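Would you mind keeping the following structure in view while I ask a few things?
Every protein chain but one is kept in place in this view of the complex.
Up next, chain A:
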Amino acid sequence: MSELVNEPSARRELAKGVVGGTAIVFGDDVNTDVIIPGRYLVSIDPAELAEHAFEPLGPELQQRLRASDVVVAGRNFGCGSAREQASTCLIGAGISAVVARSFSRVFFRNAINTGLVAVECPDAVDAVEDGAEVLVDYGAGTVTVGGQSFGFAPYPPGLRVILEAGGLIPHLMQQAKAGQRG
C-alpha cells in the first residue's frame, strides 16, 4: 500500500501545544465540496488530496493556501458533507490550524480526529488580515494575532489527548500499545 493513510498528523508544532504561521482568510459558509470536491474522495492520502484542496476557487488561491499555515474563516466553516478528507486535504497542504467564527459540527469532529487544530475564536477572526501571523496555543486556549491575544475555551481533556496524539487512530494505537506494555 503506497498511500500514507492515518499517520499521525504532520502538523508542525512550534512549541508543545502551539501551532501557527501565515494566515489565509476565508468568508462564511465555506463548504466541503469547495474544500475538496467529491470526485477526489477516491483517495485518503493527504498529499494527493492537497493537490485538489479548494480547486473550485482556482489555482491562485490554491497556491496561497500551500504557502499558508493557518486557515482563518467566518461562520460555519466546513458545512456540508461528512467527508473526513475536508480536513485531511488541509493537513496535506501544510495547514496546522483552522481558526473560525464557528464550524459545522462534523468538520470540527473530523479536524480533531485527523489531528488538525480547530478553534472557534470570533474575536481573533475579526483581528486577522490575509497574510498575518497567527499563533494558536491550544493548551492555553489563546490565539495571538500581531501582539494581541484572544482567548477561547480550551478543549475538554478527551479531545485534547486525541489532538496531542495526532488524531483519533494514532491515539487508539498509542493506547493499545500502552495496554500491551501494561
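The rule we apply is simple: a residue touches a chain if its C-beta (ideal position, glycine included) is under 8 Å from a C-beta of that chain, and two chains touch if they have at least 3 such contacts; residues count from 1.
Methods note: contacts and distances are computed from a predicted model.
Among the names given as "NADH-quinone oxidoreductase subunit J", "Cytochrome P450", "3-isopropylmalate dehydratase large subunit" or "ABC transporter ATP-binding protein", UniProt records the absent chain under the name "3-isopropylmalate dehydratase large subunit". In the complete complex, the hidden chain is touched by one of A:Q62, A:N76 or A:S96, namely A:N76.
Summary of contacts with the chain left out: across A:E13, A:E55 or A:E133, the touching residue is A:E55. From the options A:E13, A:D29, A:E51 or A:E133, the residue with contact to the chain not on display is A:D29. Those residues of chain A that touch the chain absent from the view are 1, 3, 5-6, 29, 31-34, 37-39, 41-42, 44, 55-56, 75-76, 79-84, 87, 102-106, 109-110, 113-114, 156, 158-159, 167-169, 172-173, 176.
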